[in-house]
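Here the complex is missing a single protein chain, while all its other protein chains stay put.
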Amino acid sequence: MKKIALLLSLLLALSCFSGFALAEDVELTVFNWFDYIDPATIEMFEEETGISVQYVNFTTNEEMYTKLEAGAGSYDVIFPSEYMIERMVKHDMLAELDLSAMPNFANIMDSLKNPSYDPGNAHSVPYMWGTLGYVYNTEMIPEELTSWSALFDEKYAGQILMMNSMRDTIGLALKYLGYSMNTRDEAELNAAKDLLVEQKQKHIEAGYLLDEIKDKMIGGEAAIGVVYSGDAQYAIDGNPILKYVIPEEGSNIWVDGMCVPKDSKHIAEAQQFIDFMCREDVAAMNFDYIRYCSPIQSVADNLSPEEAAMPALNPSNEVAASCEYFNDVEDAMSLYENVWMEVRLAR
Amino acid sequence: MKRQWYAAPYALWMLLFTLVPLLFVAYYAFTDGSGGFSTDNILRIFQPGYLPVLLDSLRLSLYCTLICLLIGYPTAYFLASRDFSENKMLVVLILLPMWMNFLLRTYAMMTILENNGLINMLLEKLGLDKVQFIGTEGAVLLGMVYNFLPFMVLPVYTALKKLDARVIEAAEDLGANPLRVITRVIVPQSIPGVISGVTMVFMPAVTTFAITRLLSNGMIYLMGDMIEEFFITVNNRNAGSALSLVMLALVLISTLLLRLVNPDTREGRA
Partner (left out) sequence: MIRKSRGAARVLKGSYLALVLAFLYLPILVMFALSFNESVSRASWTGFTLDWYVQLFHDQNIINALKVTLEVAVIATAASVVIGTLGAIGMYCMKQGWFNLMAVLSNIPMTMPDMVTGVSLMLMFVFVKVPLGKATMIMAHIAFDIPYVLLSVLPRLQMMNPNIYEAALDLGCKPRQALTKAIVPEIAPGIVTGGLLAFTMSLDDFVISYFTSNTDQNLAMIVYSAARLGVKPTMYALSALMFVCILALLLIVNRRSGLEIL
């Protein structure tokens, strides 16, 4: 009996480190934001290519980064935002893409090709893009809002939902103060911190949330909510009395790209998947499902008149020009972290 | 006959998957980003900016434990009493919510408490003023009590159930009035159950996260939220580990204290 018990424990110990050796099918693992693709497009891809797809979700760029670090080799297509693409390129985590193998890359609008965060699209192809702004409830706030200043106005105390996202929230405070969203200047960051701390101490904000904001806005739980343009459109579709504003001080313009991690075992199939997502009909399906701006020129050209009039779906050129991309501020990251924790802990 | 070796796989598993991982937490807690020894992350928690989070966590989980005891003890007592002891289905019903996903349950709670939620819609129908629940400490406490109450009822019930009915009858026959029976016989005998109930409520309560986000829009911010934030949003492993270690130390100290009070430590927890 003793022998059996010893044997069992040995076996257990062995099995831990051989990783249980469960046989896994060869399939493409797509690591994307939650609910950020029309599931029908995945089925189409599987049918047309015979490659099966496993679809896994993350909720923040940082979470995706941590998981990728921990699980090298298990993801084939990932969807990081531009500043994260920049960081991952710096850390040599992304495979170089062979654009000649992706004929549909030509469908991307010119303004989004060859971006500053990834020169020559060497590692990424844009998937969706959009802006940061806020939606407000026109029944609760009859006046016209155009500026970030509304977020810091005591008139709306207890009615404002802020975004629980470090770069976006610090960034909008910086923008309101007239600074760059990518500043590495400690004094500017401290000014942004003071602004956000004061907003919290005066109880102007009613909470820090992330994706829940759109539902709260639809339900009339708050008067103003900071959101990305896609969530704004979702909220407006759900409750037409909401209005989206890209503040006049300028804001963030962001791009979520499609990339292949360096240690993916199916790089060719992954590129095939990315190319498929750039096909005009597929991109149109995803646009209808997600309601973010599509980087595909033909989708932008074929907006209905109502859609074209929506600032969330179709920002004007002047507005887009007043917005900045996030850069990776890696060496100033700890500054950002400290500012962020002080804001979160303020009371 | 060396049957104690049957416990070898168990001991090995605990060693590999409980004790060894803890060493890693300790390692990260005492190093900085570049791997050098540092106590900054541990000490950070006791700085004026961070300390209120710790104190709030302790305060709210103490309140929660107390409320659970106040509501849970009579519940367990009535369930174990002669009137309902035949009805096992009742106990199953009390425990059943424990087996539902706590996020979804809390989400449903949020639906009830929101500004345009169930309660406020009722108030509006009755012509009364709306009340803002979300964001108050009361809402978070309600969510915590709701989630952890069964953890109090179960062990107390088990302890009371073990109570020999003959002892109570003997006390009654010897002329003790009902109040005396409760204070002198029943309560003392149920102390071990109360203690494990207190532990089982206090532990998850002090590490609460997500409940706060859903029921306070993130305005109330506790230790669990901060650890989640460090590991997921801010991506600072060292600070997250340090916080985890402090929290674990807190929980261990409080369980040890409770074990000292417990007259019946050899008995396994319910």
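Note that the chains are named A and B in the order they appear, and that numbering of residues resets to 1 at the start of each chain.
Everything below uses one rule, namely that a contact is a pair of C-beta atoms (placed from the backbone, for glycine too) under 8 Å apart; a residue touches a chain by one contact, two chains touch by 3 or more.
For clarity, every value in this text was computed on a predicted model and none was experimentally measured.
The shown chains contacted by the absent chain are A, B, with contact judged over the whole complex.
Contact with the undisplayed chain is limited, among B:69, B:90 or B:163, to B:90.
Listed residues B:7, B:43, B:167 or B:260: the one in touch with the omitted chain is B:7.
Where chain A meets the omitted chain, the residues involved are 1, 5, 8, 12, 16-17, 19-20, 22, 29, 31, 34-35, 39, 42, 54-57, 59, 67, 69-75, 210-212, 214-215, 218-220, 238. In the full complex, chain B contacts the hidden chain through residues 1, 3-11, 13-14, 17-22, 24-25, 28, 71, 74-75, 78-79, 81, 83-84, 88-105, 107-109, 111-112, 114, 116, 118, 146, 149-150, 154, 158, 199, 203-204, 206-207, 209-210, 214, 224, 227-228, 231, 237, 240-241, 244-245, 247-248, 251-252, 255, 266-270.
What we mean here is this: only the chains that are shown with their structure count from here on.
Centre to centre, using the average C-alpha position, chain A and chain B are separated by 35 Å. Touching chain A in their complex are the following residues of chain B: 2-3, 5-6, 8-9, 12-13, 16, 49-50, 52-53, 114-116, 134-135, 213-214, 216-219, 221, 226, 229, 231-236. Residues of chain A that touch chain B in their complex: 1-2, 5-6, 8-9, 12-13, 16, 60, 62-63, 65-66, 161, 164-166, 206-209, 212, 216, 219-221, 337, 340-342, 344-345, 347.
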